[in-house]
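Have a look at the structure that comes next, please.
Missing here: one protein chain of the complex. Every other protein chain is in place.
On to chain A.
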Amino acid sequence: MSAKEKEWIIRLQMIQLQSENPHLDDYYYQEYYRRMEAKLAEEELGMRGKREPPKLTTPYVTKMDSYTPVVHIEGSLGQVAVSTCFSPRRAINAVAAHCPHEELKDIRQQRLDVLKKIEKLFMVLLEVEEQQRMKAQVLGEGEEKGLMEKTEIKVEYIYSQLQHPDLEAGEEFLPCLLVSKGKQLLARLLPFLSHDAALKVLSMVTSHLPVLMSRDADESLPVLYPSLRIVIGGMTFSQLIGVLKDFTASLPDSSGGSMCLSLVCQSKFGLSLLYALLSQGERLLSSDVPLEPSIGDFETWTDTVFLVASQLSQTALVEPLLLPSNLLTLFCRYLDKRTIHQLKSNME
């Protein structure tokens, strides 16, 4: 073996010995030599010229990475280890490296970020649901209050986190909603939200309904339906009218003035939502509770009903998730028999 080869092997073995804390990493060697030297010192206390046993001095320096053993490839979910003979294996962190440029992120990276955020929020949501279950058990007054406060804080945290900071008002929830997991998260979060917050979510869903429906490739929108239905059940008449306006609006970028309604008729979720809203209106009108409507509410209501009825009777409808029983009663009051017959056959 040439001297160069010997040097190489020694260097290899020395590199693996480099450590910032040799007493920890190389405990047995250090301890052994400490004891040996102590014993020698004791024995040769009187003698001069102590014989020092040969001791290996390992370089106590911090490891200098002259190469990157772990490489983060752009757009990948994790890291790739580059191994050389100097460092055959290197542990890879489970946490992905942080993307340095916020503005230059592409669609895939954004989607990954949204998914990561949703995962974290799901963990918090599970805690909230667990606390809710605990509340069902009998607890003392003080404990229950404390628990409620903690739940409140967590719910607010999730709610604020779901909103994307950069987007304008009305579009904050959109990134999360466009992912099916985000829809599930929102559906499970809705029961915990205050009425105003829940209404905000509902109005945001209805105002962006065309986008949501068109980008719902895996048909995960219906997961939102049950929670939203409960929210609708608590709406006042004015709030209802406001939300219904979104359904009768025409799409901004469409030619020939096609309406949101025609799209709604093709979507299970959209249609069921519409039915739920109309059913709520009918319930409110036929009940004895004072409505306190704003100016123009009743006109908008009648207009909406007419519009919806004409659209429903003309287009083929998909089967909704739930068909409320008081819808036909509603239509009976406003429309003629012929239209009602057509509606009836279409809706069933």
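By our rule, a residue touches a chain if its C-beta (ideal position, glycine included) is under 8 Å from a C-beta of that chain, and two chains touch if they have at least 3 such contacts; residues count from 1.
We take it that contacts and distances are computed from a predicted model.
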Name per UniProt, for the chain absent here [options: "BRISC and BRCA1-A complex member 1", "U6 snRNA-associated Sm-like protein LSm1", "Isoaspartyl peptidase/L-asparaginase" or "Growth hormone receptor"]: "U6 snRNA-associated Sm-like protein LSm1"
For chain A, the residues touching the chain missing from this view: 1, 5-6, 9-10, 12-14, 33, 53-56, 85
